[in-house]
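Data first, discussion second: the structure below is written as structure tokens.
The complex appears here without one of its protein chains, the remainder shown in place.
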Amino acid sequence: MTQRATGSFKGWLYGSGVMLLCVWVLLPIGLIGLGAFGGRPAVYQWPKTLMPASLSLDQLAVFLKIEGVWNAALNSVLAASMTMVMALLLGAPAGYALARFSFKGATAFRLMILLTRAFPLAILALPLTVLFIRAGLYDTAFGVSLVHTALALPFAAMITASLFAGIPRELEEAAWVFGCTRWQAFVKVVLPLALPGMAAAAIFAFVISWNEVFAASVLTVQQRTLTAYLLTVLSESPLHYRFAGGFILIVPSVVFIFAVRRYLFALWGVTSR
Amino acid sequence: MPTSRWLPYLLIAPASVFLAVFFAVPLVQTIVLSFDGGSAGIWGNYQRMLGDLNFNVSLRNTFMLVLTVVPLQMMLAIGMGLMLQKMQRGRDVVLWIWTIPLGVSDLAAGLVWLAILQNTGYLNTFLFHLGVIDGPTAWLNSETPVTLFIAVAVAEIWRSTAVVLVIIVAGLQLIPKEFGEAAEIFGASPWQKLTRVTLPMLKPSLQSALILRTVLAFEVFAAVYAIGGRNIPVLVGEAYVWQRDNQNYSVAAAYAVLIMVISLAATAVYLRLLREKPEARA
Partner (left out) sequence: MAAITIEGVSKRFGATMALEQLDLKVADGEFVALLGPSGCGKTTLLRIIAGLETRSSGRVLIGDRDVSDLPPAERGLAMVFQNYAVFPHLTVFENVAFGLRMQKRDEATIRRQVNRAADLLQIGPYLDRYPAKLSGGQRQRVAVARALAVEPAVLLMDEPLSNLDALLRLEMRAELKSVLKEAGTTTLYVTHDQTEAMGLADRIAVMHKGVIEQIDTPTRIYSIPSSTFVGGFVGSPPMNFLTLEAKNGVLACEGFSMPLAHDGPVLLGFRGEDVRLVDASQGLAFAVRVVEPMGSHLLLTGQVGGERIRVVAAPQAEIASGMTLGLQLDAARVVVMDTQTGKAL
């Protein structure tokens, strides 16, 4: 076999491998979408057809109207938004410090960040229950968002650090030379350039909070987030509701990840092309 | 510009304080709480934990899941990363598709695969059309623990391989392509190139990915619940039950400490095994 022939066989194998993996990722999402839109009849339809008999937004709307679901979704949005804001407010200054200064605390801080990423943080929600009850934070979206911020903060710091590191120091220095204070230079020069990346960090923090299950379930009773709600009603609810819930969980996250795809690598604190 | 020496410290202060409060404090509290056995003494909670009916099962399940999922994921992610390296057109699109699961919650992942695998689900439809089965078949109940386990493993692999993939891809991109070219020129087959050059140079990323993924894997919970309910007890699940249903915070804390210790041990093992001699670094 000449090299060309084996080359094209290998090429075909490679191409189909790639396609297979893409399908493997996308198909399940599509399927649960079908499950969500198909509603009750589609779930129990046997055998399943590619396009379920009844496909409509109605089923989804019915699901949303179920008592508790809409509220839960709102709580999720609330908690996620607060997480987003706090993670950025706390993380961005730290990121700036890491990027622009070399100081003795830097390695210690980086280590702490590393530890929080590699640590079963959600589990720490357990003892916080007691603390929150005493502080009146139990069963609030704010309480949940505090724990989620602890989860998201390392990422926010990492991505802002690499963001700021990517903006040449000379730009700020030029601003100083021409009369700006440090803060002004930051706001006028650095911030506009860093905005897209910071938006990405914010979105990632949002998604982390939106998706988190354990802490949210432990720390809420009445004001449950969507994940907590779904978890608790999981065993009792009919299948099509579970699918609808799953679908609502997935869609915003997937959309958001699409929005931040360019910053995916910076999020994990690694440089990349 | 002369800056106050304290400026950097001021800047990291809020984040540090926050993490200290929400990380260090609960950490200490958990440990303390776990030893608060009341009348049963310091080890009281641990004894209850160990004596619990579900303990052995949950421990075994958790370990089996980790030992199944993590190695498979690593291999899959390395394979996907290498495929991406070869790609020219369409690389960005494929990378985006493959990292979509980053946005998927573990709960959602469980629900997704539930939809596929449940009795009247898509897998069964597919198998039915192939003539392999006669009708809706149950894969996910307590009588089919093996398939249940496989289902959970698949859901976890599906969801979280993306996490490992991102780290691996970033690591691969850091390796200058000349090293691979030099290996090729000097006669290395693709397999030799992988094992002798690429993987050794990927060690730091492999280490990161393994630590991160293993620690997260020991926390597996929502996917298990979504697919198997309480048919597959896992460590975090038990902690959850003790906290919420039994209202026993102390035993839950004992579980938490156990999970933390396991995670730390695993991290230490990886750090040791994948240690690079400092002079061998690029």
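Order of writing sets the labels: A and B. Residues in every chain begin at 1.
The rule we apply is simple: a residue touches a chain if its C-beta (ideal position, glycine included) is under 8 Å from a C-beta of that chain, and two chains touch if they have at least 3 such contacts.
Computed from a predicted structure; not experimentally measured.
The residue from B:174, B:197 or B:264 that touches the chain not shown here is B:197. Touch with the chain omitted from the figure is made, among B:56, B:189 or B:246, by B:189.
By the touch rule set out above, subunit B reaches the unshown chain at residues 176, 178-179, 181-189, 192, 197, 200-201, 203, 276-277, 279-282.
To be clear about the criterion, only the chains that are shown with their structure count from here on.
Every residue of subunit A that touches subunit B in the complex is listed here, in rising order: 14, 17-18, 21-22, 24-26, 28-29, 31-32, 35, 43-48, 89-91, 93-94, 96-98, 100-101, 103, 105-106, 109, 112-113, 116-131, 146-147, 149-150, 153, 157, 173, 176, 182, 207, 210-214, 217-218, 227, 230-231, 234-235, 239, 242-243, 245-246, 249-250, 253-258, 261, 264-265, 267-268, 270-273. Residues 1, 3, 7-9, 11-12, 14-16, 18-19, 22-23, 25-27, 29-30, 33, 80, 83, 86-87, 94-108, 111-116, 118, 120-122, 124-125, 128-129, 135-136, 158, 166-167, 169-171, 173-174, 205, 211-212, 215-216, 218-219, 221-222, 225-226, 229-230, 236, 239-240, 243-244, 249, 252-253, 256, 259-260, 263, 267 of subunit B are the ones touching subunit A in the complex.
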